[in-house]
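Each chain you see keeps its place in the complex, though not every chain is here.
Which chain is which? They are A, B and C, in the order written, and residues in each are numbered from 1.
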Amino acid sequence: MARFLKDRSKAKGLVPGSLVLIGRQKMDQPVIQLITYDKNNLLEESVDSVSSIQQKLSADKVNWINIYGLHDLEMIKKVGEEFKLPSLLLEDILNTDQSPKYENGENYDAFIMKILHQEKEANRIQAEQVTLILGENYVLTLQERKGDFFEVVRERIRKNKGRIRISGNDYLAYTLMDTLVDNYSILIETIGRQVEDIEDRLFKTMDSKIVEEIYRFKTELNYIRKAVRPVREFITTLLRTEDSFFKEKNFAFLKDLNDLTVQCAEAVEMYNSMTSDQLNIYNSNMSNKMNEVMKTLTIFASIFIPLTFVAGIYGMNFDYIPELKFRYGYLLFWVVILIVGGGLLIYFRRKKWL
Amino acid sequence: MARFLKDRSKAKGLVPGSLVLIGRQKMDQPVIQLITYDKNNLLEESVDSVSSIQQKLSADKVNWINIYGLHDLEMIKKVGEEFKLPSLLLEDILNTDQSPKYENGENYDAFIMKILHQEKEANRIQAEQVTLILGENYVLTLQERKGDFFEVVRERIRKNKGRIRISGNDYLAYTLMDTLVDNYSILIETIGRQVEDIEDRLFKTMDSKIVEEIYRFKTELNYIRKAVRPVREFITTLLRTEDSFFKEKNFAFLKDLNDLTVQCAEAVEMYNSMTSDQLNIYNSNMSNKMNEVMKTLTIFASIFIPLTFVAGIYGMNFDYIPELKFRYGYLLFWVVILIVGGGLLIYFRRKKWL
Amino acid sequence: MARFLKDRSKAKGLVPGSLVLIGRQKMDQPVIQLITYDKNNLLEESVDSVSSIQQKLSADKVNWINIYGLHDLEMIKKVGEEFKLPSLLLEDILNTDQSPKYENGENYDAFIMKILHQEKEANRIQAEQVTLILGENYVLTLQERKGDFFEVVRERIRKNKGRIRISGNDYLAYTLMDTLVDNYSILIETIGRQVEDIEDRLFKTMDSKIVEEIYRFKTELNYIRKAVRPVREFITTLLRTEDSFFKEKNFAFLKDLNDLTVQCAEAVEMYNSMTSDQLNIYNSNMSNKMNEVMKTLTIFASIFIPLTFVAGIYGMNFDYIPELKFRYGYLLFWVVILIVGGGLLIYFRRKKWL
């Protein structure tokens, strides 16, 4: 289960800024990849150690360093030294519970965000943390494990699609964030479609699975909201930050990203209120059904219980029950039965129960 | 069903700013119409291609270009080139999921809004996207399909009603937006009338259709809110934007439009809270009914079940049941029955169940 | 029924600023009255036509023009010409759905407000629109129909009570607005008293009329809120508007009016939350009652149904049922019955159902 706050007991009582991975180790060996490109050149290489990675960066090209795996604390420390990142930031990178946030350092802009994906089998949303660090001449991404989430961006770089090869590091950072938010919107859409599909079943069936699904959607929307909302806020902050590494000519992209994020946040709220409405409606329908069931029971019981009583009377063995001797006693019995039964039927019809 | 977020899978992994139509293709062939007018002249013509449309525009007249159909991406691209629109805006135009928004570009003001109409048969609100672009000497509208929504405006131009023929491009843009918001208010009024009509049935009938209707109204109000709310915000932004193409002398119209939008938004909130109240009341009524049903059952069952037991006793075939031999046994039986039954009746009356 | 949004179909597709009455015509012939007064003089006259009304106004006196009836569009147009009111304002005057609003024009301050009154028979709140226009040397009020709502103010002028005869046009406008808000507070008090009265019945009776009343109060409070809330906002705006026709020496009155409006708004919210609480409590009580009913049924049925079964057994006609031949069979039967019945009673008492 994707927990909101992971087990922090490891971190308890630690010096602030001391490094510890909060969350599970998700792969064996950390992997470091470097992609360097400009309009005409593209170099992808795998790097063994971060120690001397600064020398590999080309000042006039875009340098994208991918790091997968966060459990090698020594390596993370070296990353910090190499790129002059403060220990508090490193701590945040390792705390995979960290809410999304933006930090404007002297020599970097750091973005902590979440990769959300819906596990098919578990029908649950899983969150992975990804940290984007944009420096003067590099983009550094740190993920919990190797995945193909950013493969679309790498493909775009390789195939030289769009403006990515002719734009700078900040555009790459934007592209990565855009990929993340785009992913949120697809996820929301998937859930939204399921929410809207419930609508069609809501008035046709009383299947109690609906309640379970509604609850699941509510929980998932909660998780997504938690990933999306801070992004909206930090883009606003970013746009106002004067000394960020985002060039102003790329602000239009950030604004567009902001619009998409706002749209996501609104869709989450809207689907959340739809699920609440659906739950209310389900309960109303349930009451309706219950009422119908109770009416049926009441009509059956209220008609036949008195009649059974009458029949019981003439099943008694008293020595002297005059009605039993009447010539038309049995006939009379039926007349009484029909009158009483019919009267009750009319009574219930008057009450509009029939 | 009008979905909030349409299928974005087509857009997944695309370069930001690359063009793809999100939403269904709603007509075969895109259509382009140009209406050019001033106080004395009016020219309506159909245009084959956007390539050279700039030359057809008269600098001292109002030029209204209608484009219907968004699936011809080549054409949209040409529109972008012709009017110098950035690719991010073109992407927004094609993303028919786009929340309403206002964008103030260097050479244009762009407004993305929704045409809402209630489908008779489906009893559902359908949203179509319409983009209004106001430039130095033109108004450009892009719709998903050919419709007669703006026909009232065209009629007004043709018949020279009001001030439209003596006002500029900005007044035309305002008129179009006003037509859209006016349409919202008519839609809200239609729903509002139905909501208020439910009120009259709420205490008369327990028809479970009411729940279904309330849910439908809630959903529709949700959709309308989503179309209205951003408009309120962007008009405020527009009024504060200094370099927009709206002339200050027309600001009074924008303020009036703003008032109407605020009124719409408030009516949506009010009707939404009314439907919530109605659902609560319906549930209370349902409980009341259920209570009444249960009381009826309880009274019938609680009176006749003990009596039937008594009758059962004297139907037993024990060799020696002294009461059966009593001379007035049967009479006594009736006395007991009437006392027990009467006692229970008094008991239930005391409990105010009768 | 007082609808929130009236039938706008008449207005559909009209040129913005074109005149059409939205709402019913409420009287036959429009009536125009002019009251001119200063400290020493008072002149009340009925005026036939608005065409030359400007000449009748005395620059150094207070001039109050009452217009009743809005359906004579020609007259409204003339009023606009005479007092130089823009057509958008005239449109608002005629749109009797208009939310309360304040408009600061160059030569006037316009206030659109609502007269609310509770119809005795219908038990419904009716809203009438009243427009107050304060100019350099006049106060113009436009109402939907002739009523005696402002008669108290006229009486005060006639009898020279308070400071009205020695104050200017702005004080008259304030007095009229104060009369309107005072009326809201009386209405809220009336509803509030009824809401508080429900409290006393809430725990004594399960009368389903309570639900109906609560719903009615909720709806009425909704309507009042809609009339009150914008007033609060526009007084704040008015106090900040520098070029209004309200003299600063009268600002203390406006602030006092503001306090009263805030108090009304708060009372509306408070009573609304009280009705919500009451509905919840009613439902809880209903559940309690239902529970009691069900317990009664269950106790009766669960005790007597098994006993009836036992009696049924010995009513069977098998050739050989040994118990029937026992000497003390019948006595034994009663012992069994009493043990079973008593056991069940103890069982239910243990469950605290008795």
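Assume a contact is a pair of C-beta atoms (placed from the backbone, for glycine too) under 8 Å apart; a residue touches a chain by one contact, two chains touch by 3 or more.
These numbers were taken from a predicted model, which means no experiment stands behind them.
Engineer: We see 3 chains here; how many are in the full complex?
Structural biologist: 5
In this text, only the chains that are shown with their structure count from here on.
Engineer: Chain contact graph: line, ring, star, complete or other?
Structural biologist: Shape = line; chains linked end to end, path left open.
Engineer: How far, in degrees, do you have to turn chain B to put its CA atoms on top of chain C, rounded to the nearest 5?
Structural biologist: The two chains, chain B and chain C, differ by a rotation of 70 degrees.
Engineer: Which chain lies the greatest distance away from chain A when centres are computed from Cα atoms alone?
Structural biologist: For chain A, the chain whose C-alpha mean is farthest off is C.
Engineer: Give the identifier of the chain nearest to the protein's overall CA centre, each chain being represented by its own CA mean.
Structural biologist: B
Engineer: I'd like the Å distance between the centres of chain B and chain C, where a centre is the mean of that chain's Cα atoms.
Structural biologist: Using C-alpha averages as centres, the distance is 25 Å.
Engineer: Please work out the Cα centroid separation of chain A and chain C, and write it as a whole number of Å.
Structural biologist: Between these chains, centre-to-centre, one finds 41 Å.
Engineer: List, in ascending order, every residue of chain B touching at least 2 other chains.
Structural biologist: 283, 287, 290, 294, 297, 301, 305, 308, 312, 315-317, 321 - these are the residues of chain B that touch more than one other chain.
Engineer: Can you tell me which positions in chain B touch chain C when the two form their complex?
Structural biologist: Residues 152, 155-156, 161-164, 174-175, 178-179, 182, 185-186, 188-189, 192-193, 196, 199, 202-203, 252-253, 256, 259, 262-263, 266-267, 270-271, 273-274, 277-278, 280-281, 283-285, 287-288, 290-291, 294-295, 297-298, 301-302, 305-306, 308-309, 312-313, 315-322, 353 of chain B touch chain C in their complex.
Engineer: Quick check: in the complex, which residue numbers of chain B touch chain A?
Structural biologist: It is residues 1, 3-9, 11-13, 15-18, 86, 88, 91-92, 97-99, 101, 206, 208, 211-212, 214-215, 218-219, 222, 226, 279, 282-283, 286-287, 289-290, 293-294, 296-297, 300-301, 304-305, 307-308, 311-312, 314-317, 321, 323-325, 327, 329-330, 333 of chain B that touch chain A.
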